[in-house]
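Note that this complex is displayed minus one protein chain, with the remaining chains in position.
Presenting chain A:
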(Lines give C-alpha, C1' and ligand atoms only; values in the text may rest on other atoms or scores of the structure.)
Protein backbone atom coordinates (compact mmCIF):
# COMPACT_ATOMS: atom_id res chain seq x y z
CA UNK A 1 0.00 0.00 0.00
CA UNK A 2 1.19 3.47 -0.81
CA UNK A 3 2.13 5.35 2.31
CA UNK A 4 0.50 8.64 1.34
CA UNK A 5 -2.63 7.29 -0.28
CA UNK A 6 -5.05 9.67 1.41
CA UNK A 7 -2.74 12.66 1.13
CA UNK A 8 -2.52 12.16 -2.63
CA UNK A 9 -6.27 11.65 -2.86
CA UNK A 10 -6.89 14.85 -0.92
CA UNK A 11 -4.60 16.88 -3.15
CA UNK A 12 -6.25 15.42 -6.25
CA UNK A 13 -9.71 16.34 -4.95
CA UNK A 14 -8.62 19.84 -3.86
CA UNK A 15 -6.85 20.64 -7.10
CA UNK A 16 -9.55 19.12 -9.35
CA UNK A 17 -12.23 21.24 -7.70
CA UNK A 18 -10.12 24.37 -8.15
CA UNK A 19 -9.36 23.34 -11.73
CA UNK A 20 -13.07 22.99 -12.55
CA UNK A 21 -13.71 26.50 -11.23
CA UNK A 22 -10.79 27.94 -13.19
CA UNK A 23 -11.92 26.07 -16.32
CA UNK A 24 -15.40 27.53 -15.91
CA UNK A 25 -13.93 31.02 -15.84
CA UNK A 26 -11.41 30.59 -18.65
CA UNK A 27 -13.02 28.15 -21.09
CA UNK A 28 -16.62 28.35 -19.97
CA UNK A 29 -16.91 24.74 -18.79
CA UNK A 30 -20.26 24.25 -17.14
CA UNK A 31 -19.36 21.56 -14.63
CA UNK A 32 -18.74 23.77 -11.62
CA UNK A 33 -19.25 27.52 -12.05
CA UNK A 34 -18.81 30.24 -9.45
CA UNK A 35 -16.51 29.68 -6.52
CA UNK A 36 -16.56 28.24 -3.03
CA UNK A 37 -18.96 30.92 -1.81
CA UNK A 38 -21.63 29.83 -4.24
CA UNK A 39 -21.44 27.50 -7.20
CA UNK A 40 -23.74 25.90 -9.69
CA UNK A 41 -23.03 22.25 -10.36
CA UNK A 42 -23.86 21.03 -13.89
CA UNK A 43 -25.91 24.19 -14.58
CA UNK A 44 -28.63 22.98 -12.23
CA UNK A 45 -27.73 22.22 -8.65
CA UNK A 46 -26.93 25.24 -6.48
CA UNK A 47 -24.24 24.85 -3.84
CA UNK A 48 -23.59 27.57 -1.29
CA UNK A 49 -21.40 28.14 1.69
CA UNK A 50 -23.82 27.84 4.63
CA UNK A 51 -21.57 29.97 6.85
CA UNK A 52 -21.64 32.83 4.33
CA UNK A 53 -25.42 32.52 4.09
CA UNK A 54 -25.67 32.56 7.87
CA UNK A 55 -23.68 35.80 7.97
CA UNK A 56 -25.93 37.25 5.28
CA UNK A 57 -28.91 36.31 7.41
CA UNK A 58 -27.41 38.08 10.41
CA UNK A 59 -26.62 41.15 8.29
CA UNK A 60 -30.30 41.41 7.46
CA UNK A 61 -30.20 40.45 3.78
CA UNK A 62 -33.10 38.77 2.06
CA UNK A 63 -31.98 35.22 1.36
CA UNK A 64 -32.86 34.13 -2.17
CA UNK A 65 -34.25 30.62 -2.48
CA UNK A 66 -31.41 29.47 -4.74
CA UNK A 67 -28.65 30.03 -2.23
CA UNK A 68 -30.81 28.84 0.63
CA UNK A 69 -31.25 25.49 -1.12
CA UNK A 70 -27.57 25.47 -2.02
CA UNK A 71 -26.55 26.12 1.57
CA UNK A 72 -28.91 23.40 2.77
CA UNK A 73 -27.40 20.85 0.36
CA UNK A 74 -23.87 21.64 1.52
CA UNK A 75 -24.94 21.71 5.17
CA UNK A 76 -26.60 18.29 4.97
CA UNK A 77 -23.68 16.84 3.05
CA UNK A 78 -21.12 17.86 5.67
CA UNK A 79 -23.43 17.04 8.55
CA UNK A 80 -23.71 13.50 7.23
CA UNK A 81 -20.26 12.82 5.82
CA UNK A 82 -18.08 14.45 8.42
CA UNK A 83 -17.89 18.07 9.37
CA UNK A 84 -14.46 19.25 8.50
CA UNK A 85 -14.06 17.20 5.35
CA UNK A 86 -14.34 20.63 3.75
CA UNK A 87 -11.22 21.79 5.55
CA UNK A 88 -8.98 18.93 4.56
CA UNK A 89 -10.43 17.83 1.23
CA UNK A 90 -11.71 21.04 -0.40
CA UNK A 91 -10.30 24.22 1.15
CA UNK A 92 -7.28 25.48 -0.80
CA UNK A 93 -5.84 27.12 2.31
CA UNK A 94 -5.28 23.60 3.61
CA UNK A 95 -2.48 23.14 1.07
CA UNK A 96 -0.73 26.24 2.43
CA UNK A 97 -1.09 25.34 6.09
CA UNK A 98 -0.17 21.69 5.48
CA UNK A 99 3.02 22.94 3.85
CA UNK A 100 3.72 25.08 6.91
CA UNK A 101 3.12 22.13 9.18
CA UNK A 102 5.33 19.89 7.03
CA UNK A 103 8.17 22.41 7.18
CA UNK A 104 7.70 22.78 10.94
CA UNK A 105 8.19 19.05 11.38
CA UNK A 106 11.15 18.92 9.00
CA UNK A 107 12.91 21.92 10.54
CA UNK A 108 12.29 20.67 14.06
CA UNK A 109 10.35 23.71 15.26
CA UNK A 110 7.90 21.44 17.03
CA UNK A 111 10.72 20.17 19.26
CA UNK A 112 11.74 23.70 20.25
CA UNK A 113 8.25 24.94 20.98
CA UNK A 114 6.41 22.03 22.51
CA UNK A 115 3.69 23.77 24.36
CA UNK A 116 1.36 25.84 22.18
CA UNK A 117 0.56 29.23 23.69
CA UNK A 118 -2.94 29.67 22.30
CA UNK A 119 -6.22 27.99 23.00
CA UNK A 120 -8.13 26.17 20.29
CA UNK A 121 -11.39 27.71 21.45
CA UNK A 122 -10.41 31.07 19.92
CA UNK A 123 -12.12 29.99 16.71
CA UNK A 124 -15.50 29.77 18.41
CA UNK A 125 -15.02 33.32 19.67
CA UNK A 126 -14.17 34.41 16.13
CA UNK A 127 -17.25 32.57 14.86
CA UNK A 128 -19.45 34.32 17.39
CA UNK A 129 -17.83 37.68 16.69
CA UNK A 130 -18.33 37.27 12.95
CA UNK A 131 -22.06 36.86 13.46
CA UNK A 132 -22.22 39.72 15.95
CA UNK A 133 -20.25 42.02 13.63
CA UNK A 134 -22.39 40.96 10.67
CA UNK A 135 -25.39 42.09 12.66
CA UNK A 136 -23.87 45.37 13.82
CA UNK A 137 -22.22 46.39 10.55
CA UNK A 138 -25.05 44.97 8.40
CA UNK A 139 -22.61 43.26 6.04
CA UNK A 140 -21.30 39.67 6.11
CA UNK A 141 -18.30 40.51 8.29
CA UNK A 142 -16.03 37.52 7.82
CA UNK A 143 -16.58 37.45 4.06
CA UNK A 144 -14.84 40.82 3.85
CA UNK A 145 -11.63 39.68 5.51
CA UNK A 146 -11.63 35.96 4.77
CA UNK A 147 -8.19 34.90 3.56
CA UNK A 148 -9.74 31.62 2.39
CA UNK A 149 -11.99 33.49 0.00
CA UNK A 150 -9.11 35.74 -1.03
CA UNK A 151 -7.10 32.67 -1.95
CA UNK A 152 -9.71 30.64 -3.81
CA UNK A 153 -11.17 33.70 -5.50
CA UNK A 154 -7.61 34.73 -6.29
CA UNK A 155 -6.87 31.42 -7.98
CA UNK A 156 -10.02 31.69 -10.10
CA UNK A 157 -10.24 35.42 -10.85
CA UNK A 158 -6.74 36.80 -10.17
CA UNK A 159 -5.19 37.26 -6.76
CA UNK A 160 -4.01 40.90 -6.57
CA UNK A 161 -2.42 41.57 -3.21
CA UNK A 162 -4.20 38.53 -1.78
CA UNK A 163 -0.94 36.60 -1.88
CA UNK A 164 0.21 38.75 1.03
CA UNK A 165 -2.64 37.48 3.20
CA UNK A 166 -1.78 33.90 2.25
CA UNK A 167 1.88 34.52 3.02
CA UNK A 168 0.95 35.93 6.44
CA UNK A 169 -0.93 32.76 7.28
CA UNK A 170 1.91 30.60 5.99
CA UNK A 171 4.47 32.42 8.12
CA UNK A 172 2.15 32.54 11.13
CA UNK A 173 1.67 28.79 10.98
CA UNK A 174 5.35 28.19 10.37
CA UNK A 175 6.92 30.43 13.00
CA UNK A 176 4.28 31.55 15.46
CA UNK A 177 1.72 28.88 16.15
CA UNK A 178 1.53 25.28 15.06
CA UNK A 179 -1.66 24.87 12.99
CA UNK A 180 -2.38 28.47 13.92
CA UNK A 181 -4.92 29.36 11.27
CA UNK A 182 -6.84 26.12 10.68
CA UNK A 183 -6.54 24.82 14.21
CA UNK A 184 -7.07 27.95 16.25
CA UNK A 185 -8.56 30.91 14.41
CA UNK A 186 -10.56 30.04 11.28
CA UNK A 187 -14.29 30.51 12.00
CA UNK A 188 -15.25 28.47 8.95
CA UNK A 189 -13.46 25.51 10.51
CA UNK A 190 -15.26 26.23 13.77
CA UNK A 191 -18.55 26.32 11.91
CA UNK A 192 -17.93 22.96 10.26
CA UNK A 193 -16.75 21.54 13.62
CA UNK A 194 -20.22 22.24 14.93
CA UNK A 195 -21.95 21.03 11.77
CA UNK A 196 -20.06 17.76 11.76
CA UNK A 197 -20.45 16.97 15.42
CA UNK A 198 -22.80 14.08 14.73
CA UNK A 199 -21.52 13.05 11.31
CA UNK A 200 -21.10 9.46 10.23
CA UNK A 201 -17.58 9.07 8.87
CA UNK A 202 -15.22 8.66 11.82
CA UNK A 203 -11.67 7.63 12.50
CA UNK A 204 -11.53 4.67 14.84
CA UNK A 205 -8.69 3.84 17.19
CA UNK A 206 -7.87 0.26 18.07
CA UNK A 207 -5.88 0.30 21.29
CA UNK A 208 -4.71 -3.32 21.13
CA UNK A 209 -2.74 -2.58 17.96
CA UNK A 210 -1.24 0.71 19.14
CA UNK A 211 2.48 0.67 19.94
CA UNK A 212 2.52 4.20 21.35
CA UNK A 213 4.85 5.58 18.68
CA UNK A 214 2.78 8.80 18.69
CA UNK A 215 3.37 9.45 15.01
CA UNK A 216 -0.37 10.13 14.63
CA UNK A 217 -0.33 12.84 17.29
CA UNK A 218 2.73 14.41 15.69
CA UNK A 219 1.08 14.64 12.30
CA UNK A 220 -2.50 15.43 13.33
CA UNK A 221 -3.51 19.06 12.80
CA UNK A 222 -6.06 18.74 15.62
CA UNK A 223 -4.09 16.48 17.94
CA UNK A 224 -6.45 17.08 20.87
CA UNK A 225 -9.05 14.85 19.19
CA UNK A 226 -6.67 11.89 19.41
CA UNK A 227 -6.65 11.93 23.23
CA UNK A 228 -7.56 8.22 23.29
CA UNK A 229 -4.48 7.00 21.45
CA UNK A 230 -2.85 4.22 23.44
CA UNK A 231 -5.49 4.47 26.14
CA UNK A 232 -8.71 3.02 24.85
CA UNK A 233 -10.35 1.72 21.70
CA UNK A 234 -12.90 4.21 20.54
CA UNK A 235 -13.99 6.43 17.71
CA UNK A 236 -12.80 9.99 17.28
CA UNK A 237 -16.07 11.76 17.95
CA UNK A 238 -14.94 15.37 18.14
CA UNK A 239 -16.29 17.60 15.40
CA UNK A 240 -12.87 19.22 15.27
CA UNK A 241 -11.41 16.15 13.51
CA UNK A 242 -10.94 17.09 9.85
CA UNK A 243 -11.03 13.50 8.54
CA UNK A 244 -7.81 14.22 6.71
CA UNK A 245 -6.64 10.65 7.41
CA UNK A 246 -3.06 11.69 8.06
CA UNK A 247 -3.16 9.62 11.25
CA UNK A 248 -4.55 6.64 9.36
CA UNK A 249 -1.80 6.57 6.78
CA UNK A 250 1.02 7.44 9.14
CA UNK A 251 0.20 4.56 11.54
CA UNK A 252 2.49 1.61 10.90
CA UNK A 253 0.47 -0.69 13.11
CA UNK A 254 -2.96 -0.30 11.53
CA UNK A 255 -4.34 0.99 14.81
CA UNK A 256 -6.28 3.83 13.16
CA UNK A 257 -8.84 3.44 10.40
CA UNK A 258 -11.91 5.00 8.95
CA UNK A 259 -15.17 3.64 10.21
CA UNK A 260 -18.83 4.50 10.11
CA UNK A 261 -20.15 5.89 13.32
CA UNK A 262 -22.26 3.34 15.07
CA UNK A 263 -25.11 5.45 16.29
CA UNK A 264 -27.28 2.64 17.60
CA UNK A 265 -24.59 1.05 19.69
CA UNK A 266 -23.58 4.39 21.18
CA UNK A 267 -27.14 5.19 21.97
CA UNK A 268 -27.35 1.99 23.99
CA UNK A 269 -24.25 2.98 25.88
CA UNK A 270 -25.78 6.37 26.49
CA UNK A 271 -22.98 8.34 24.86
CA UNK A 272 -25.37 10.29 22.68
CA UNK A 273 -28.44 11.76 24.19
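The rule is simple: contacts are C-beta pairs under 8 Å (C-beta built on N, C-alpha and C of every residue); 3 or more make two chains touch, one makes a residue touch a chain; residues count from 1.
Keep in mind that, in the parts below, contacts and distances are computed from a predicted model.
The listed options are "Sulfite oxidase-like oxidoreductase", "Ferredoxin-type protein NapG", "Acyl carrier protein" or "CRISPR type III-B/RAMP module-associated protein Cmr5", and the UniProt record of the chain not shown names that protein "Ferredoxin-type protein NapG".
Checked against the full complex, the candidates A:79, A:96, A:133 or A:241 give a single residue touching the omitted chain, namely A:133. When the missing chain is restored to the complex, the residue among A:14, A:35, A:94 or A:242 that touches it is A:35. For the options A:104, A:153, A:202 or A:261, the residue in contact with the chain missing from this view is A:153.
What chain A contributes to its contact with the hidden chain is residues 24-25, 28, 33-35, 37-40, 46, 48-49, 52-53, 56, 59-64, 66-67, 70, 125-126, 129, 132-133, 136-141, 143-145, 149-150, 153-154, 156-162, 164-165.
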